[in-house]
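Omission of a single protein chain aside, the complex is shown with its protein chains in their original locations.
So, subunit A:
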Amino acid sequence: MTPTLQTRPDVFDTVIVGAGVMGATTALFLARGGQKVALVDRQDMFRAASGVNAGTLTLHMTRAQLIPHAIRGREMWLDSASWLGEDVGALATPGLSMAFTEAEEELLRQRARVRQDMGAPIKVVSPEEAVRIEPGVNPTLRAAAYCALDGHIPTYRVGGAYARALRQAGVTIIENSPVETITPATGGGYDVRVSNRTQPVHGRRIVLSTGAWLEKMLGWLGYTIPIRCLINQLVVTETLPPVMGSVLSIANGLLSLKQFANGSVLIGGGWQGEGNINQGGTRVIPENLRGNVRLAQYVVPRLDEAQVLRVWLGLESETPDAMPLIGALTPDDDAFVVGCVHSGFTSGPYMGRLLAERILGGNPDLSAFDPTRFSTPAATGPQS
């Protein structure tokens, strides 16, 4: 490279902002498709939702309409060696969702039905059958929904695997670099301005994949989409002798429970903490900690022997219709978004691959996720 070129801004085919599972997968498949790709994150990669999630690969909790995508995503995780370059330890197990009250039983049957219609192999079983499948559960249950396709993945192993795969694919990773503005560049493409660099990163196109932080960034491109930020709580116990072998949940979706190979039990289900997405910082709400853990202990009574090791909170994003945003933001096909996917860790690899396919000229069906469904963009121009 000549010295004059070095002082000019870096130019990429695609600049991806946000290095969680969505952005990183898109980056990986774009680079493998021959593009020169930059992946920018304001912190280290895989430290937001994609680094702190529960790693449940469940169809019981996934939104019914996303079942086909979740099934494909789950398959990708179980076969990560083939496309990510290493086995990240995903485990296939059955999944049981339980009902303890009449109202829950009704909900259970309804949720099972709509999921069956979307292709999930779920059947409702008797309490005796449920206890036979999973001897550790509270036998006072009224009914359970059984799904053969469930499982979990040790989330912590994923970030490092992606880092190695992305480097190998030639993606330029720019970490600890908060994106502050994105402006259309004269002559096409976008200038992505990063707080700790004097020169912007220039992309012929951009992909926004900043998870819970999408609302603000979409605003820069003229879109007003109110995105709700969920502050999900997770609780992990010290290692225990085996107390369960499947992924357990309850009918209303407010519990996810599983035991990892090392013996620790992870308790989740979307109980909320407190926090402020702009200022950062989250805090556990004691009543919600107690509620979540009580539910877990109720479902698996032997958890009374456990020690609570850690509680943490992670941010998840949700659109007004709780459906994803995936697709083009501009008629020129030079700005895209991928995010707000419910149970997005499960389907993340598949969703990212779909968007990469779309950008590389393919035509996957993304109509249900069209990001322009909420608002027409306000006129944008170079911002001040």
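The rule is simple: contacts are C-beta pairs under 8 Å (C-beta built on N, C-alpha and C of every residue); 3 or more make two chains touch, one makes a residue touch a chain; residues count from 1.
Keep in mind that, in the parts below, contacts and distances are computed from a predicted model.
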| item | value |
| --- | --- |
| Among "ABC transporter permease", "FAD-dependent oxidoreductase", "Transketolase family protein" or "Nitrogenase protein alpha chain", UniProt-listed name of the chain not shown | "FAD-dependent oxidoreductase" |
| Contact partner of the left-out chain, one of A:A92, A:L107 or A:A368 | A:L107 |
| Option from A:D10, A:D44, A:E75 or A:D370 whose C-beta touches the chain left out | A:D44 |
| Subunit A, residues in touch with the chain not shown (by the definition above) | 44-47, 51, 61, 63-64, 100-101, 107, 110-111, 114, 156-157, 159-160, 163-164, 167, 173, 175, 237-238, 251-254, 270-272, 281, 283-284, 286-287, 289-291, 293-295, 297-298, 303-312, 322, 342 |
